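With one protein chain removed, the remaining protein chains of the complex are shown where they sit.
So, chain A:
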């Protein structure tokens, strides 16, 4: 079954190109890794824009929590005019998106740019683990073994698509024949 962008439910995020905002007075880029070509391109275009750019990378911090603390301390001091660019897996960028919203940024001031390489995050609603996989085929939960149908239902809070038991007659991993 093919779905065009138009038919996607509203909960499924649309991603844009990562072009620097022309209105910004300051850019903040927060990335999960370093060195992928997409990130290098965006980093270069932010650096070449006329306004200052700050870059936080997860690789410089001992944990995601430490990176989030560093981002929040920047946002606390920031003024209107800041634009933020979040790069990484969906389950890395969406919790940061939520923090940025609470800090007072508007949705159009936040660009989320997922890395294409490691598939999508899938949240198993039965055992509450987030894992990576493809959206268009059933996914066997790596934790509880239930075969999940990945719904077109994206949780911005979790940064993941919801995976629900595909066959109600086989609700447990061990029941699979």
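The working rule: contacts are C-beta pairs under 8 Å (C-beta built on N, C-alpha and C of every residue); 3 or more make two chains touch, one makes a residue touch a chain; residues count from 1.
Operating definition for what follows: contacts and distances are computed from a predicted model.
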Would you mind picking the UniProt name of the chain not drawn here, from "Maltose/maltodextrin transport system permease protein MalG", "ATP synthase subunit a", "Ferredoxin" or "HprK-related kinase A"?
"Ferredoxin"
Among A:29, A:46, A:67 or A:105, choose the residue that contacts the chain missing from this document, as touch is defined above.
A:105
Among A:9, A:52, A:81 or A:171, residue touching the chain not depicted:
A:81
Residues of chain A (touch criterion as defined above) contacting the omitted chain:
23-26, 75, 78-83, 101, 103-109
